[in-house]
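Yeah, one chain of the complex is gone here, protein chain that is, but the others are all in their spots.
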């Protein structure tokens, strides 16, 4: 095509042309870098069931511990788990799991419930033997220390009429846009 | 190594060599661009519980409103929420949430149910005061207007024997491959 070609048949590029192409590549690389997700994990905590809230905090603190920025967006029933006067307060992890498991286990897990009558007893023994498990409150404190961002869903608060004074301290307030803003730059997003 | 080296000790590259390396870089950049996720959000709506279906539509319409392509894949119980003769039809958002909350709340939320007896009353007052909340049907219309893709799971339809005429209009049909095809190029995927 060009009158000046190299032995390989490729057109001979001037240094200026190379620099120009080069700068286009640089721009494409900068754009790629711009759209990469952060080291970030975003969780919607929709459920107010203790076992799911616990799972959320295990994942949140685990992720923060390996250097991820973590956002937890509490909505619907999840939000109510953060109420100050929650029945969850004042019990340790295993006591709460017992509470979850006895009435909740049978109502929620009808397929496998027969297996769980045995689990309750094992857990009770475990509970008595092992006082070393972190409570939900301890896990929430740990989450805060690790810089986990906890956001209370505005719409849920509005619909349920939950005031600031009813919620535990240290919560931010935000809507679905707040969740999406974090989630769309996250490597892992989960709805719990 | 090379007999012709610059003062810095780096082998002197010919323009042709540079162009060759350059084109390899261009290919690597093009490949990176190719594998980047779209501005896309994919949701599996597995649950048929009204509160979860509502949460799905809040996230879907919120994501579409900020420019994301959104796919909702309705499967198992989620599919049944889209049946025309659904008990969900003909009620507004808060009426439905009341419905969800009274029988469902006690069955599903045994840990925190005590807190919810109070919420029901607050919500009733709210409901009477505030007629401004979008109903599920309005949110589905909004989702359609915003171009949200709604896919009915073929396997679930087959197993449950749900015909075209039983489902609301505007649904596509697809299998798990359809969900994965969208999800694997999404920035956020959630199982609701």
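For clarity, chains are labelled A and B in written order, and residue numbers in each chain start from 1.
Simple rule for what comes next: a contact is a pair of C-beta atoms (placed from the backbone, for glycine too) under 8 Å apart; a residue touches a chain by one contact, two chains touch by 3 or more.
Please read all numbers here as calculations on a predicted model, not as lab measurements.
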item	value
Candidates B:67, B:147 or B:177 - the one touching the absent chain	B:177
Interface residues of chain A (partner: the chain not displayed)	15-16, 18-20, 22, 25-26, 29, 32-33, 36, 39, 41, 51-52, 55, 58-59, 62-63, 66, 68, 94, 97, 107-112, 114-116, 119, 122-123, 125-126, 133, 187-192
Touching residues (missing chain, whole complex) on chain B	6, 8, 10, 12-15, 18, 21-22, 25, 28-29, 32, 35, 37, 42, 44, 46, 48-50, 75-77, 80-81, 83, 85-88, 96, 99-100, 103-104, 107-108, 155, 159-161, 175-177, 179-180, 183-186, 189-191
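Definition applied: only the chains that are shown with their structure count from here on.
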item	value
Chain A-chain B separation of Cα centroids, rounded to whole Å	17
